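A single protein chain has been omitted from the complex, and every remaining protein chain is retained in its original position.
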Amino acid sequence: MPSTSSTDRAEKRARTTTPTRRRFLRSSVAAGTLAATGLAGCTSRIVGSDDQSPSESDPLKIGVYGGVFKEVLDGALVEPFTEDSGIPAQSEPQSIGDAMVKLKQAVDAGEAPVDVVVVAPDARIRGTDMGTWLNYSPDDISRLDAVIDDLVAKGDQGDIVGIGGFGWSLNLTTNTEVMDQPLTSWKDLWNDQYASQLAANRLPGDGFLLDIAAHTFDEFNGRDSLRTKEDIRAVMERVTEVNPQIGLWWAQEAEAQQPLREGNIGATQMYNDVSLVMKEKGAPVETRFPEEGGVLNFGSWTIVRTTNYPDAAKQFVDYAIRSDVQTQITEQLYSVPTIGESELNLSDDLYQKVYGPGPEAAIRPYNRLYLEKEQWLSEQWKQTVLS
Amino acid sequence: MGDDRLPDGGTVRGSDRERERTRGGLLRALTGGTVDLPGSIARLYLGACLAFIVAPIAIIVAISVTPEQFLTFPPNGFSLRWFDEVLSNADWQLALLNSLVIAAGASVIAASIGLSLAFAIDRYDVRYTSFLRGIGVLPILIPPVIIGVAFMSYFFLIGISGTLLNLVVAHGVFYSPFSLVLISTGLDEMDRSVEEAAMNLGATQWQTLRTVTFPIIRSNVFSGVLFAFILSLNEYIIAFLVSGFTVTTVPIKIFSSLRYSYSPTIAAISVLYIVLTTAVVATVEYYTGGIWN
Amino acid sequence: MAGETETETPYTRDRSESSGRLRGWLNDRSESIVLGYPLAMLALFFAVPLFLLIATSFYPKPSGEYYQVGFTLEHYRRLFTVPLYFRRLGFTVALSMATAFGCLAIGYPVAYTLARMDSRLRRRVYITTIVSTMWLTYIIRSYAWTVILSKNGVLNEFLLTIGAIDTALSLTPGIWALAIGMTYVFLPFAILTLYSSINNIDPELEEASKNLGADRFQTFRNVTVPLSKNGIYSAWMLVFILALGAYIVPRLLGKPAQWTLPVIIGNQSLNNLNVPFGAALSIAMMVVVIVILVAGYELLGLGSEEMAGAGGGTDG
Partner (left out) sequence: MSRIELDGLTKVYGSDVVAVDDIDLTVKDGEFVTLVGPSGCGKTTTLRCIAGFETVTDGRIAMDDREITAEPPYRRDVGMVFQSFALFPHMTVEENVAYGMRVADRDFSDTEVDDRVTEMLAMIELPGIEERMPSQLSGGQQQRVALARALALNPGALLLDEPLASLDEKLRKQMQAELSRIQKDLGVTTVFVTHNQEEAMTMSDRIVVLNDGEFEQVGSPDTVYHEPESIFVADFIGKANVFRGSVTGGEEGVVDVDTDTGVLKATADDRLDAGTDVGVVVRPEGISLERHETEDAIGDGGTRANVTAGEVNLVQMLGGTVEYRVYTDAGTELIVTTQAGEQRATPIERGDRVRVSFAAERARALSIESIVENRVVDVRPEIEAETGS
């Protein structure tokens, strides 16, 4: 297996980057701190221990979003996995979007605070570039074939970086008590009859307004209109026109959900799955796949490079793409499954709910753009769109 | 009163006040000691201020009993399910416990740093007083986000990461300036001759500190501890960064669940906090005979 | 009388060196301990991270990647050339100052009334109430204010009912919601600080002033306020600093144009992983804040008092 050698090297490197100097610092400072505070925390995992299996006291740690997300994943994935494989596993709720700095630092320090983590595409790409993820052989994942092709993120040599776990579609969700009709087109964001009544995600790489504008308006040419700064500027110019309509720029879903429920805003960009949960729980909201297509993105299961349990982690990822697991998660979260339709056992109604017009109709965002030009973009964004 | 009436420079600060006290005492006796302070406008203003303080609490209490799965105001019914959720859910319990332990440890560290530094600055003939004061206040001047990143890098560098201790130390150091400022203020404002009186009566420095100085600046010290405790309890970003992935506090837990809306558990936790505060403050007041008197 | 006291029970001090060894040791070393402990803690857990932070602000950060060890002035150049950042810094400082003054304006009368309240029970109830608001997470307090200030919120309904307005005001998110929210979350800090300070002022001083013919306002201005100068400065400074670091409240109650520098720093560090630039922004902010605090300290004359006090009990 020639492809694993680089992986092995990476692992080895990680485990041996603990020079004595740091050990010394570590022990002396820790001792000092202990003495100073008289408080003992739980000891951190120190890299370099022998590769062994996860145990009850040191289970396989899975980084996931918290709240309902964690509840569902615990019930549909983590606990069944432990039952099935006998490997103790535990989910760790995190604000994953903010956690990349932490992961990077931990990995650089040779530590693995979590072993497996589900990340959005931008974070996955970033992690790949920074060497945060473990690259492993496709042979390690028995069910790989079931996964929709482009949802397996691969490294340069064909080794695996991440495997799609579930997806979400960014749609338009309307409070039907405030607005007569649910919004059905992205163009509505540009419609000045909705002055101050709408909401949108403020992060360019989360709200994808550039992608949306490039796909929605005829003067642009989809992703091709986002290749050069000059072109992007033109699209951004167009995006700036949504500003009068946007009464609320949010960064996290919950920030928009409350105002939407309470009618403080009439409609917003919102994830399909979140909206369906909201509606199910009694909120007066309707979500629509916009005519131009929802913005479809997938969260990938990635393995942290410095993990002590690469084998257990791979087993977990393999388990996460089992069809019954995928079905369950989809049923409970209304997320988009990442394995082929034929593998699943979804009702038509549910399929309709989560896919709408189907994956082919969706806008697949230009994720890499938001990384390659991030500084420029974030500055331009704050100075034009958000001003 | 001529210059001669000024206290000898050698006497302590506050002696002027003491002198005024006597005069005031006489005046008070003459005037019958009436305090005619808040007039009706003042009272109205005060009422508005208190309403400003209380209104949000009332709203939070109201939404904590919503039977619905979202924060709802006004609530469409009455249910204690969210209290039950907080009190019976092991994750919430752990997060709550972590938060309280971290806050307690951090407030102890913050107070100990603030107290000793305030004393050092105040008491000893230390050169560079303003330098020390500056150093003491500096931690809080760095935005939490970035000090969080710095702490995180540092903890990884020295190899302690992902423990409660990280948070305790990070919060303790970060919030120590509050203790320092408050205790310094207390020391500045107290009549220092009482300490000399104590030493003159045979009390060692330590005894003086324990039996005289500390009781007098107690409300300042306690405010410092309280501030650190509360700020630590509420602090998200530093905690998030230095906690690794394994230590969960209440704010971390709340933030991690933001994808699926604000859960009314937050309101329930808040109400529990209010109850807890009332209990703690009442107990402390009862046993100490009044912190803020 | 002298004879009487000296006969049976000699009420004199025992001057022998019998004090406990530990206590003696502590006393002998108290100075170095009292100064050494905080300095060691700050050196170990603050100076070193701060140094790392300063070093980090000079590290290059290639696009899409993490920062690398090296040296570049790029971040500082960007900070000074892109007007966005200084504008935001200015806004952040202005907002924090306004918050601090707002907290003083509301907090001082409250603290004063509390300190001069005759009923101990009532005072305890009020203080406990004020303290309890501090325990609410910023998120929930921000939410409570959106409930009050939003378009279908309590305030709008009230104003519409009494006919003060015709159409609902859109207050949140917005500058007013932000200002109110910031003031609200930091007010208890101001009140408690001011309370401790005002409580130390002898009420008889105020009566003395009134007795000398000063009206209530003059007394307040000439007696109460000057005597609580330290407390006022402390309260102002605490709120100012807390407000500067505020992250959640501006995010939840402000429009993007009103997001404060820490939000941007957070965005840079967490979303863009540009820690070096975040560090540079932080250092710029720190410098500006220090300048403001020192200026305030000097302006209020606290500095000169400090100089006088440094001599300790001199009469020369």
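The first chain written gets the first letter, and so on, giving A, B and C; residue counts start at 1 in each chain.
Operating definition for what follows: a contact is a pair of C-beta atoms (placed from the backbone, for glycine too) under 8 Å apart; a residue touches a chain by one contact, two chains touch by 3 or more.
Bear in mind the structure is a predicted one, so any value in this text is a computation, not a measurement.
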item: Chain not shown, its touching partners among those shown; value: B, C
item: Which residue of B:Asn76, B:Gln93 or B:Thr211 touches the chain not shown here; value: B:Thr211
item: Listed residues B:Leu87, B:Ala203 or B:Val284, member touching the removed chain; value: B:Ala203
item: Touch list for chain B against the chain that is not drawn; value: 1-12, 14-15, 17-19, 21-23, 25-26, 191, 193-194, 196-205, 207-208, 211-212, 215-216
item: Chain not shown, touching residues in chain C; value: 1-2, 5-6, 9-16, 18-19, 27, 311-316
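By our rule, only the chains that are shown with their structure count from here on.
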item: Labels of chains that are neighbours to chain A and to chain B; value: C
item: Contact-richer chain pair [B-C vs A-C]; value: B-C
item: Inter-centroid spacing, chain C versus chain A (mean Cα positions, whole Å); value: 37
item: Rounded Å distance between chain B and chain C, as computed from the means of their C-alpha atoms; value: 11
item: Per-residue overlap in chain C, given as positions that touch at least 2 other chains; value: 41, 143, 269-270, 275
item: Contacts with two or more other chains, residues of chain B listed in rising order; value: 71, 73, 109, 149, 153, 157, 169, 172, 255, 262
item: Contact footprint of chain B on chain C as seen in their complex; value: 13, 19, 23, 26-27, 30-31, 33-35, 37-39, 41-42, 45-46, 48-50, 52-53, 56, 106, 109-110, 113-114, 116, 118, 120, 123-124, 126-141, 143-145, 147-148, 154, 184, 187-189, 192-193, 195-197, 199-200, 202-205, 207-208, 210-211, 216, 230-231, 234, 237-238, 241-242, 244-245, 247-248, 261-262, 265-266, 269-270, 275, 278-279, 281-282, 285-286, 289-290, 293, 306, 309-310, 312-316
item: Chain C residues within the chain A interface of the complex; value: 41, 44, 63-66, 82, 84, 143, 146, 150-153, 170, 172-173, 251-252, 255-257, 264, 267-275, 277
item: Touching residues (chain side chain A, partner chain C) in the complex; value: 29, 32, 36, 97-98, 100-101, 104, 125-126, 129-130, 196, 202-203, 205, 247-249, 251, 255, 258-259, 262-264, 371-375, 378-379, 382-383, 386-387
